[in-house]
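Submitted below is the structure of interest, expressed as structure tokens.
Missing here: one protein chain of the complex. Every other protein chain is in place.
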Amino acid sequence: MMTRRHIAALGVALWFGILALTPLLADNYTIRIAITIAMYSAMALSWNFIGGFAGYPSFSTAAFFGIGCYVGAIAQRSGVPLVVAWALATVFVTVFAVALGAIILRLKGHYFAIGSIAIVEVVRLVVSSWGGLTGGGDGLNVPLLSGGPDRVATTVLYVMLAIMLAAFVVTILVDRARLGFGLRCISQNEDAADMVGIDTTRYKIAAYALSALFCGTVGAVYASWVGYIDPTDSFSILLSVKVPVMVLLGGAGTVLGPIIGAGAFVMLEEFFWANFLEWNRAILGGIIVFLIFFLPSGILKLDYRRLFRRKSPVDRTEAA
Amino acid sequence: MDILQILVNGLVLGALYACIAVGFSLVWGVLNIINMLHGSFIILGGYLTFFAWFYLGLNPILALPVVALVLYALGYVLQYIFINKVVTSPVLTTLTLTFGLDMILYNLMTVYFTATPRRVTMDMGSADILGVIMPMDRVMGMALAFLLTGLLYVVMRASTIGRAIVAVRMDRQAAALMGIRVNRIYAITFGIGALMAGAAGAVFAIVFPVTTNLTGVFLGKAFVICVIGGLGSVPGALVGGLALGIIESFAGFVLGPQHAMTLGFVLMLVLLVVRPTGLIGVKGYE
Partner (left out) sequence: MTEILRLENVSKAFGGIRAVNDVSFTLNEGEIVGLIGPNGAGKTTLVNLITGVHKLTGGKVIFAGQDVSRQKPFQAARRGLARTFQIVQPFPAMTVLENVAAGSLFGGGHTAMADARQAARAELDFVGLGAVADQPAALLSLPNRKRLELAKSLAMRPKVLLLDEVNAGLNAAEIDGALSLIRQIAARGITIVIIEHLMKVVLSISQRILVLHHGELIAQGDPTTVVNDPRVIEAYLGAKFAARFGMTPPAAPLAPEHGAPHV
């Protein structure tokens, strides 16, 4: 058991190391992929709190990310220093999630899913129509980071990696603490969780807030990185589905699953973007369909022996 | 613009909305699946109607049943092959699966049909009744939408298939014990959902231009209408659709069209929390 844990720790350290070393070893294209991986890993780890631990099918990731983008951008444009703007975005998004969670976490199952999607739409529509503050549909220019493109990419990479690391550390802490245990109880049987003395409302809000927090930071940093944001890009339903898919790919409710899933998904996506530009959406859809049928509990929980066992009845029928 | 005109516009829109949502509501109510493909089904129906009219010179009203059948077949096959396998899984799985399938369908449509807005032009003139001006194609669209919705209502209530669907919705296990082949009923239900979407798309193409960019909008409308009207009933979808149409029509006049859409979603969120059974709140597909 200890050895398995050591291997996992070593693997994670190695993975962080590889991502962190890309500026020294690889070109800008690879650095960009490393940034994307770190960014999605942080968001996948976030989603895992509500979707994995608590088992609530939340599709509001894009709302948190998008609000992070806009709060960061607007703060910077009004002269707030960079890091303060990022922090502000984080705090704002977290408060938003707590307030929202208190309302929509009363919903369950399909209704919660629909409600969480609707939130993304409402926020997008509000941002689109609030032209005076957000630039409306035209979007906003965000002050560029100082330094040349290489330095910017390196800085963004390290910031994103730091967010990813923070999300990972919080995941480990939650996993071992009462909160993680309580959330797992909620995901299995919420009424029973209530009956053993878990304050389910508070626990769910905590999970929802954690699922928002890092997305807010990531959004603000992303806005500074790309230098321009608009409502369609910032509040895309695609993002809201992609992040849960990454977690499912790796293994929902596990500590390593989100990192594995995000890494695998981003690299697959890059590969298909580069080679099948016109069909990339269909191919991503195909990956999702494949995932649901062949990897229902994720890469981490893949039972390799069963894969072989499944083959044997086929062999037998062929022999007979 | 006077109030009567706004009201009539709202009714036309509402009839179309009801037609859009009724299939989505059926699938959600019976299969317990949030069908993310629904918006693409509608657009596909609209495009197919347009092409039948544009290239084959087929009258859209004649094209409609053909298009509807094509979509029924598509829906049936998708459910039978894919969705039936995970139909009892949690919402996260089923929603994600239909989203994945939607990505494929959407991509196919953008590649083969492009995102160019397409519209069937019928040039039927317009009517002026008591100062309310109404283009005739819209009147026809409204009539068709009501007709289709009514037809589904009759099928659900009076046909064997309709009663079987209701039985499966109420109790899957009991229905199976009664000799109903549940998987087949699920495929038929999903097929009917797609059929209604395709028909709604055909009607839409007569009245407004359709483009792949609208898939998300239509899907969003279906969400809102289902929550307003309550799940799983034809009357619910009708009330929800008409309510949303009229609300949007008035809100568009008072606040501007952009805010009208926001209002719909906000209304939905409020209703979700306050009264998740919807305004009608029936249980069991009637």
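Going by the order they are written in, the chains are A and B; count residues from 1 in each one.
The rule we apply is simple: contacts are C-beta pairs under 8 Å (C-beta built on N, C-alpha and C of every residue); 3 or more make two chains touch, one makes a residue touch a chain.
The model shown is predicted, which means the values in this text are computed figures rather than measured ones.
Within the full complex, the chain left out of the display is in contact with A.
Remark: the omitted chain is touched by one listed residue; of A:31, A:142, A:156 or A:198 this is A:198.
In the complete assembly, the contact with the undisplayed chain comes from A:184, out of A:77, A:184 or A:301. By the touch definition given at the top, chain A reaches the unshown chain through residues 176, 178, 181-182, 184-185, 188-189, 191-200.
Operating definition for what follows: only the chains that are shown with their structure count from here on.
Centre-to-centre spacing of chain A and chain B amounts to 31 Å, using the average Cα coordinate of each chain.
Across the interface of their complex, chain A is touched by residues 28, 32, 34, 82, 85-86, 89-93, 95-97, 99-104, 106-108, 110-111, 216, 220, 223-224, 227, 256, 258-259, 261-262, 265-266, 268-269, 272-273, 276 of chain B.
Against chain B, the residues of chain A that register as touching in their complex are 51, 55, 57, 59, 103-104, 106-107, 109-111, 113-115, 117-119, 121-122, 125-126, 128-129, 237, 241, 244-245, 248, 278-282, 284-289, 291-293, 296.
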